[in-house]
Every structure is written in C-alpha cells, then in structure tokens.
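Before any comments, here is the structure.
The complex appears here without one of its protein chains, the remainder shown in place.
Order of writing sets the chain letters: A and B. Residues in each chain are counted from 1.
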Amino acid sequence: MRYSALSLAWNAATGHRFWKPAWRDAEPKPAYDVVIVGGGGHGLATAFYLAKNHGVRRIAVVEKGWIGNGSVGRNTTIIRSNYLHPANTRFYEFSMKLWEGLEQALNYNVMVSQRSILNVFHSDAQRDAYARRGNAMRIAGVDAELLDTDGVRKRYPFFDFDNARFPIRGGLLQPRGGTVRHDAVAWGYARAASDLGVDIIQNAEVVGIDIQGGRAVAVETTRGRITADRIGISVAGHTSHVAAMAGLVLPIESHVIQAFVTEAVKPLISGVVTFGAGHFYISQSDKGGLVFGGDIDGYGSYAGRGNLPVAEDVAEGGMALMPAIGRLRILRNWGGVVDMTPDGSPFIDLTPVQNLYLNGGWNYGGFKATPAAGWTFAHLLATGQSHELAAAYRLDRHATGRVIDENGQGAQPNLH
Amino acid sequence: MAGGPQRLASGGATIDRGAPVRFTFDGRRLDGFAGDTLASALVANGIALVGRSFKYHRPRGLLGAGAEEPNGLVRLGAGSAVEPNTKATLVELHDGLVSSSQNRWPSLAFDVQAVNALLSPFFAAGFYYKTFMWPKSFWEKFYEPAIRRSAGLGRASGLPDPGRYDKVNAFCDVLVIGGGPAGLMAALAAGRAGARVILAEQDFVLGGRLLSERHEIDGMPSSAWSAQAAAELDGMPNVTVLRRAAVFGSYDSGTFGVVVSAAPGETGPRQTLWRIVTRSAVLATGAIERPLVFGGNDKPGIMLASAVRSYVNRFAALPGQQITLFTATDEGWNTAVDIAAAGGRVVAILDTRREVSPQLRALAPAAARIFLGADIKAGRGRLRLTAIDVVDRDGRAERIATDCLAMAGGWTPMGGMAIHLGGRLAWSERIGAPVPKSTPAMRIAGAAGGQLSLAESLASGAEAGLAAAEAAGHAAAAMAIPRSSDDVVTPFQRRPYAKTRRPAFVDFQNDVTAKDIALAVREGFAIPEHLKRYTTLGMGTDQGRTASLNAIEILADVTGHPSTELMPTSARPPETPIAIAALAGASRGEHFRPKRLPASHDWSAAHGGSFTEAGPWMRPRWYTRTGEADWLTTVNREVTTVRTSVGVCDVSTLGKLDLSGPDVAVFLDRVYTNLMSTVPVGKVRYGLMLREDGFVLDDGTAARLGETHFVISTTTANALRVTQHVEYCRQVLWPELDVSLVPVTDQWAQYAIAGPRSRDLLQALLGDRIDIGNAAFPYLAVKAFDWDGVEARLFRVSFSGELAYEIAVPASVGAAAFERLMDACVRLGGCAYGTEALGVMRIEKGHVAGSEINGQTTAADLGLGKMLSAKKDFVGKMLAQRPALAAADRPALVGLRPVDRAGRFSGGAHFLAPGATPSIEADEGWLTSVAFSPSLGHFIGLGFLRNGARRLGEQIRAYDPVRGRDTLVEVVPAAFVDPEGARLHV
Partner (left out) sequence: MRILCPYCGERDAHEFSIRGEAPMTRPVVIGVPMAEAVAALHDRRNPPGRTREFWYHGAGCRSWLLVDRDLRTHEVFGATLASGAF
C-alpha cells in the first residue's frame, strides 16, 4: 500500500486494520543471483539499488538477527558532505543528493532534515585548516561557509564564549548538513526493496562461505545453504570475521564507539555541532532528545559497549562547549561495533576471491554514506566494475599509497 | 491539617512532623514535611493532576512512587538552575523548593495541545513515516518545525549550569546496590565479615520497601528495623553508606559508575561521580509493580498499588477518598488492608482472577465490595478519575465512583544492571518475568532476582553478602536471618489484554497504547527491538520500567508467540538518567583541560604578554607595549627587533627526550631519516622522523652531548606522540639495543636568543664562563656549562634565520634565568617575542611547521627529500617508496607572494589557474601558512602546489571563496629572507 496522507486518513478511519507488513519476512530460497550478507542500512540499500537501477531480480539479503540491528540503528543520525579529500567530497556529496530525494524515491518519510552542521574551531591554525576544507567543498560544488565568532554566537548564543579553556574563534558551516531518522532508513529501504521482489531473510547468520576453484559459490547460513552468482559482504563492524570465512585478512580492526541521548526537551540546539578542542558532537532529535557522541574507546572490541572514561570525556567536551546542557540527563548510552581502517576511509571493492565483493571499513561514519554506498556497491555487484564515485575505495590502496587520510593520523585505525 | 489536607493524622515512616516545609507547585504555595518527596507532598495536598503526556498531552497523575514514574515529571528551580523532566517521586522535599508542571500551554488544567488526542487515530504508531512527504520542501519548512516545537517535555534553561561537580575514585571488596531488605542484609553480612563494603542507595533513606509496607522484623516494625540496620552500617568503619546515590552503570573489570547527589542545603558539589572499583557486587535493586492495561488506565488518580502503599505508609498521605483496588495478584490485597488500617476508605476490590482463596477474601476491609474475574472497561473522568466501569466474571457491569485506583499487575525485577556486561536473563514462570542470574562478579539478591517475598529477600541478601565477602577473603560464620512476617507470593497468571476502543496505555509517558502494539505487529515490527523503535515504547525517561513486560505480554498475545521467547530489549547504562554535568565533573570552562605554563609565564604576564593555547600549554602570542594600535603593529615590532637587534622567546614547550647508552647512535640512525651516528660530540643536527607508513612524523634537532648521550627535540604539538613512537622503537622493535630514554620536556626551561646582537647579549650575561666566539662555538654547536652554579646548556641553533642560540636551564631556575636574559636583552634594545613573531620569521625563512607537517605530507613534499639517507634503512623508508608517495606530481612546498604587493591572502586558500573554472580537477594545491612580512612589507605564504618545484615564477590564483577572496599570486622559492642562510654563520 502506497503511503500518503490519504491512505493514512483512510486507515485511521478504518481503525488501522488494513496495513500490511512494511516488508515481507521471506523464507530463504536455495539460489539467488545476488546474496547480500548483512541486513543493515548498506545491505538493504544495495539490494534496493540492485533491483531498481540494474534490474537484478533474484536478490536476497541475509541478516544474522533482525534488520537494522547494526550501525544503522545505533548511530547519531548525522548526514554531511564536508570532506577534504576529493574522493570523499565526491562520494559523500553524491550521498547527500540521494538523501535529498530519498523520501520520494522510497515512498517512506525517513525525515531527512538539513538543519546544518557546524564545526567549531579554536585557533588560527584550525581556522586555516577548516578554510582549506571549506574551499575544497566549494570548489567541488558543495555548500560551505566560514563563520567568525559572532557568526557562531548568532546561531548558538549559549556556547561558552567567555570562559573557555579553548576559546571559540569561529566555525565551518555546511547548511545542507543535518540528520535523518536512522531506523527509518533501514525500514524504508527494506520496504522499497521488498516491493521490488527482494527477499529479506532475518535470523539467518552466515557461518561459512563456500569457495570452489577460487570462486565464491554459496553461503552457509543457520537457515541453510544458499547459492549465489555473486555475494556481497556488507556487515561493517563484523567485516573481518565474515571475510575470514573466505580466507581473507583485511586492514580492519573492530572498535566500539559510544553514543548518548538525553531526556527530551523543547528545541534548544537547531543543527548539528562539533567541538574542535575535544571529541564531542551533538544534535537534537525531532523528539527532543539531545543525541551526542565523541571519540571511540580506542581498544579493539566486538562487545557493543564502552566504558566510563570515554563517556566522561564526551561529557567534558559537551560541558566545555555548551554548559547549558549540564542539568539535562543522559537517558540512554550505547556502544556500536565499527570497522576502523588504517586511513579512516572505507572499502567498496572486489576481493581476491572471485564473485565475492566487499563493502566495509566505514569507521564511525557509515550512516551518512548509506545511499551512496548502496548505489555504488550495487553497481559493483551488477557490473563487476567499481563505480567511478567509489573507485578510490580500493582494498589495495595501502600497497599503492593512495591512502585517503582526512586527518593525517597515519596507519593506525584507532587514531581516526 | 499540617503537611497538607490529605495527610493522615498519624504514621509516616520517614516524614518528620516536627519539620514543616513550604514549597510551590505551579505557583501554588503548599505545605509538606521534611522526609517527604515532592510527589508525596503533592499527594498529601490532594493534587492528582501533575503533568501532560508526551504525544497526546493527556492529563496525567502520579503512577508510581519511585524511579519508575512516567507521568510526574516536573521542572525544578528557576533561572540557570532549572532542572527539567525531574521525577517528582525522586525529589527530596525541602523548604523553598520551586516546582512546576511541563509540556502544557497555557496551563496544566487547560492545555491547547490536548487537541492532539482528538487526532489520535491519525497519530497512530509510526504515522510520521507515512506522510509529510509532499510537497518535498514542506518537511523542513513546516512539518518538522511544528513537530519539534510540540515534542520535547520540559524546557532547558539555556543558561550555563551554575552547579559544581566533582569526581571520586573508590575501591572496595563488595559493592551493594540498593538498600532495601536484601541490600541491607548483604551489606550487614559482608560488613560484619570485615569486608570493605560500599552500600549505594538511590533514596535519601535506607530501607526500600521496608519503609512502605507494614511488616514486622525481629518483633519491630520493618521501618524501625531498617533504621537500626542503617545505624549499624553507618557505624562500621569498613562500610561506606552512600545515600542519594544512583548506581547507573556496570563497566568492565568491576567498575561501577555512581552519581551521588548532595542533600538539600548541603554545601559542596551538587553531584559527585563516584567511580567505584569492586571485587564483586550484590545487585539488590528490587522490583517494580506492573500496571494493568485497560481503557482509560491513565486517568489521574490511577496508581500502582505499591505506590499507594508507599504514600499511605511511608508518607502518611492518602491519595483518594474512595479508593478502589484492581489486582492480578494476592500481594495487591495488602494494599487494601493498609489503606483501611490507615483510616482510608476502600470501596471495591477487583481481582482479575476468577477465584481467590478464602484467606485472601478475609483480608478485605468490611466495606469493600469484591469483584472476581473482573475487568475495567473504562476509567472515567477528565482531569481526575471519577469512576470506573467494571464487569465481572458473570458479566455484571457496573459503574463505581472512585477517585483513586490502585493497580497490582505483578512485578518486574530491576535486574538491568546484571546485563550491562552482556549477561542474559532467564524467564521465571513463577513471577512471569525474566530475571538475571547470579555470577561471581555480581550476585543477585531479593526481588531483583525474583525473590519477591520479604523472607526470601532477607535470606538471599545475607547469602549474597556473605559469599561476596568470602570471595574477597573475608570468611565468616553464617548469619542469622531475622524473623519476619512474610508475603504470600502467588504465581503470576497471564491475562489476555482487553480489546477496548478506548486508549489503553502501555507506555504512559510516550503514549503507546495496546492498539499501537497491535498495529506495529500488523506492519511487521513484531519483535521487541523493532517494536520499541517503531512505537517509541520504553524510550521515555522512565526507561520503560512499567511498560516493558506489559508490552511483551501483549506482543505475545497478538503474535501467538509465547512471551517466554520474547525477551525485553537489552538494558544499557545509565540504569537511571544522570546529568551530563555529573559525568563531566569539574572539567569545564577554564578547567576543561589542565593548563601548563612555562617558567617564564609570570614575567610574560607582567610585561604585556597576550596568551594563546599551544596544545596543553599557554604561550605568549605577543607582548603589547603601550601605544601600540593593534596586534600587527606589535608583532611587526617584535620581528623587526629580532632581525635588527635581538629578541628572546621561551621555547620550553618543545618536546625534549634524553637518550643515552652504548647503542644510542645506532638507535637514532634507525629512528631518524638522516644519519645521526656521524654527529660529532658537541654538535647539533636537524633531523626528520617518518611514521612507519612513510609520511613525515615530526622534525627537530638531535644534540650530541657525549659519545653515548643525545638530547633530541620535538615540536610542541607532537611531543607525546614522538615519545610514544620512540619508546615503541626502543622497547618493541629493538629491545636488544642498549638505550635508555627519559622525557625531559618539563625538566628543562629553554629560551631562544635570536638576532644579530644575540652574541652580545650572551657575552654580557655569561662573560668568560663559556667561549661563544664564532670559531669556538660555531653554528650548530652545543655545550654544557656551569652558569653560576646552575647546570646549563647552550645550543647554537636558529629557527628565525638569524644568528641565534638556545639556552637551557633546569626548569626550577627557569623563571630567574628568563629575568636575567630579559634584563640583558632590554639593555641592548632587544625585546621578548611571542609565537606570532616566531611564526612570521619561520615563514620568512620557509621553515615547515604544523600546518605543513600535517600527517599527510612526505619529506619530498616538504622540500626535505634529501634528508632521506640512502646509506641506511630507517623507520618509514620502505613505505615512503609506495607509488603514490613517490609520485613526481605531488603538491610540493613553494613560496607565494601577491602579484599586487598590497594584496592579501590567507591560509586555506586553494590554487587555481587564472581563468580556470573551479572544480576538483582544476584544484592544484593549497596555502598552508600566511603572514605579513615586516621585513618585505607585504604578505607572504607557504603552500603545496602540484609540481611545485618546476613552477617558480608562475602566476596562479589563491582562491578562497569561504572568505570571499581570489588573489593573484606569484610562485617563488620557499625562502623569503636570507635564502642562502648567511646570517646563521656570522
């Protein structure tokens, strides 16, 4: 049933008795053209674009638990395309454009809300670095504005301007940055993909990848063996051990990043804000909760939870930037498992195993990439060729030196 | 009646009738007692309407009496001290307390947005995913702002939190979480055994249910027994009792987070974060009663039965004149007994079960009518419950007038903290709820583990406390369990949820009804995690305490899956909401991070120094003199003084590492790109380090003080990272090399003396203590010497490009040395200079710094390719040869100056060919560092330009759209002043 104000009103009048499941909870079939491992945002988006853009008909998404249980359901919902490196600028701007039309493309309100993102800076050197980034964005046709202290004050009068250890000297603003209702992204893609015939198979954990003569031919799941012409891995956070089933060793470490949400309050913070003298970023959800986060904990982890020191560090950053939030209470705090890579950038590439393709290594920034990652990974799965917008996200870039290191931290995953 | 019109004449376990308290709610002045909560005082004042729900703005009253409260959220205080969304049930009443209701306009009794309730058929679960998409632009302009304004609960002050906060680290053998019967017994058992115990209780009084129920323990009222136990614990030197202490999280290796609030009127921090590390914990957090789901179950006046007992017994406040009881359990009947005993009127008892025992019936107050197999078709009333429509097992329907309904729907154990570290729950059929399992790290006691009766609680608490103490090496004999009255706990009976046309609330705060759950299931959101996300069930400030199990039961009912297969969504910290400021402690404002001050700081502050942050340090940017119009005038004067006379600058913040040992030279050869083993004793060499990935890590100097002794310097920004890297090389890569390393950044104060008259200055100061003639002490010489009893080191190094030295003295005498230097300097007409002049001069010389060594550049990019020795291997050498790092067309360092010398440009501008349309392909590089050069009289810059080395003399644009500039610049060598370096050697 198509969603519209009319259909909603009709259903309201009839007691909402006639709504259908948003997506089919499919039973696995023995064979597909493409099997996508991972029912997160990226996997579901990939399935949708495979069906929509490339006309692939027999597609399965196999998910270990329930769809949307990974990073897409546990992030801080930020979208932006304020990158420095040309490969990133192109890719994330493409993603932003897809976000901008996503409701209409999916017939699902994922609440794309472009309320702006502001990166606050605190020194002349930091200002110049942000100017370099802002200019790179403008050159690539992306919106960016450099604000001085007064410009920041006008938008956020409650920042700590007078008493700060690292005074605020301005900020880089991307007006088109913002947030998206994260869970809805998974559901919206699932519903649209399911409508195009994609089988979404939950509670099917992949426990093996069958390789014959150097070609991946099937996945073994807890709900049986499924053969496929092509297999795409899209399980960021768990890429290493799924890829290990195909004998691959990857430049990825799994880490935990924590996020926090407060009790709901009336509108206080209009856009997304990041602090420049510590690790802290924040926005306010439509429901009213402040959603914020900071640095990764720094140790390898698959536990999906963090520890107190980083929670304290994040709160300190928050209080340093905006002491007006002090009495608001943290309601939930969670940790997500993320793939951290040596240069902080992702992989969308073929693997040394034929017919096995990889989308992973998203560090802590995969959510905003969901539409573009789905689009370009679908292209790769359908054509066997990298999409031009994702051509830089190669697995061999550490060998060639074509690293995409936005912040210059070098080959240590937990520094990005 | 003192303390409010609904206050009972006697009783009240924790209120102090001798201490009346005045407070306000929505501007009304009201009376209460010390020992009240805000909620109990409102009940005592006959106030049933306390708030509005989140979505439909329905009138709401108190549901509970503790942390489970979903409705009674108030705004406390005024001005910057406002605390929104505070549970009235957890607020300790005190004189002068100001409180108000939230999420209503213009008033609590008349709220315009209550119109939402009329539209509730449209606003069903997930409605927003299906609409607001047309026209496209309307979402952000119209729909979303409207939704944002109507969402949210309370309003934040928007002003800096004026509170003080602090942090404490504590260590113990046994942490007991919860001070009810099980927690008290656990703490007593472990404390008597001699273990170091911390008992943390969220309430301001120990006792938990013992305060709210009328039990007998050891022949005394349970509240008296708990006071006695509390006194014993308070008196034990090995036991710390934390009241007002919210244990919010269980973390790795026995670490717990606890926020302890100050008592009203207590001086000191408003809240303190206790980081408690314990050998093991006892979880004794009790259980929360479940509401019953029926149409109109949210009318103000409908409460949990346990809350009614608490208000009556603990606070002597009667929540209604005609009270009814709706129960699914035997325990519920005790509420009727307590109300009657306190002199209240119970008009009816409704039990959902078709049969109850005669003993139970005998408990009922004489005046109460009894309905079995009963259900409520509707709760009635607008701002307060006025009646209920009842049907019983025989189909008898009746409207009963009542202003307070007590609901007893079974129990939800509060075992969430047991699964913070990934533990699992197991379904207990007996109590119809999942319960955590004890582990050696966390033993579960009392109702939190499903031991619902008082006797079970006391016994399991003692057992857990003893076991925890014993595990920590404090064995003790078994502890006598006090004799107590007990509860009859009946097995939980599942009840089909009522299919009613009226909204039957499951999550009161977020307005999620039974129908919403059915709708979510219909749409495929049929597992608890999807249900929660789709309907927002359990995501309110009460964290779903009263909603989660009812939701599971309804989900089971709708889907046909047994509820035992549907585990609630996982519990995560914080167990109870905690203030952001409490986690931050004192680290805010100026104290966000420690400030490090070099030894010269006081002199600088007294001489016009204007300071800037340099990593953790504060450094003078410049020294303003009277009459100087702006900072540029000052900086120009400082640069000119150095270039023509002499200046002094504190460079102590640069990192310093002292390396010694027989293998030190070999070691440094591997760490630096250039040879260090060939540096003669008494000489300094500029050095470059690469990261293992071949990009430049840092630059600095290596001074050889002896055959086996070097002191190396790092940049200020990279001091810690380089230390860590060099330690890695020493300990992990080459432990066989005999080298010791001591970071001595803080041990030595170091001052640059720069300018053509720097030698005169040193001569004047040092006389013949050291020969500093050009022959005896040439460029790049280093020597240790005795400076009037002070161990000092002199380096002939230069960052400014002038004849220059650096002198190092122990930091303890750094301030005195700086004063001596400045006295001599001023006498020569020199001045102190700050980081800004330092920066100008290094740009004039083309020296690279942090903007160039930004972690993305290679040695060749920086024009330092020749420093990669071909004669040896070193860290990063191999990976620096990767194709993309060795590519010839990488952007390389060049100098830039405006073609029109009056023009200006800024760091961060990009290079475009004249006439080029801006595009990624046309982008040829960027400006890294820019300064006004007083030596040349125009702006100069450094930047990275594609094929830079081959493009000297070209004109390009410094394109800076974010600043609205586009300047034509000329590419020149990256050295503007004395490019041959002649001045260094004079």
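Heads up, the rule we're going with is that a residue touches a chain if its C-beta (ideal position, glycine included) is under 8 Å from a C-beta of that chain, and two chains touch if they have at least 3 such contacts.
In this text the structure is predicted, and so the values were computed from the model without any measurement.
Student: Looking at A:S240, A:Q258, A:S386 or A:Q409, which makes contact with the chain not pictured?
Tutor: Checking each option in A:S240, A:Q258, A:S386 or A:Q409, the one touching the absent chain turns out to be A:S240.
Student: Of B:P237, B:G422, B:G627 or B:G789, which residue touches the hidden chain?
Tutor: Reading the full complex, the residue touching the unseen chain is B:G422.
Student: One chain is left out of this view; which of B:R75, B:R443 or B:R882 touches it in the full complex?
Tutor: B:R882
Student: Among B:L733, B:A764, B:A816 or B:A949, which one is in touch with the chain left out?
Tutor: Touches the omitted chain: B:L733.
Student: Residues of chain A in contact with the chain that isn't shown?
Tutor: 238, 240-241, 244, 249-254, 298-303, 307, 309, 342, 398-399, 411-414
Student: Suppose we count only contacts with the excluded chain; which residues of chain B make the list?
Tutor: Against the left-out chain, chain B lists 251-255, 277, 421-422, 670, 692-693, 720, 723-724, 727-728, 731-733, 735, 743, 873-879, 881-882.
In the analysis below, only the chains that are shown with their structure count from here on.
Student: Taking the touch rule as given, give the residues of chain A at its contact with chain B in the complex, in rising order.
Tutor: Contacts found on chain A: 3-5, 7-9, 12-13, 15-17, 19-23, 25, 66, 68-69, 73, 86, 89-90, 101, 103-104, 107-115, 122-125, 127-136, 138-140, 144-146, 158, 160, 163-166, 172, 181, 183-184, 187-188, 262-268, 277-278, 284, 286-288, 303, 305, 307-308, 311-312, 314-316, 318-320, 323-334, 342, 399-403, 405, 407-411.
Student: Which stretch or stretches of chain B touch chain A in the complex?
Tutor: Chain B residues touching chain A: 54, 81-85, 121-122, 124, 127-134, 136, 139-140, 144, 147-149, 151-161, 163, 165, 167, 249, 251-252, 255, 257, 273, 275, 420-422, 515, 519, 522-525, 527, 529-530, 533-534, 536, 539, 541, 543, 572-574, 577-585, 587-593, 595, 612-613, 691-695, 697, 850-851, 854-856, 879, 882-886, 906-910, 912, 918-920, 922-923, 926-930, 959-963.
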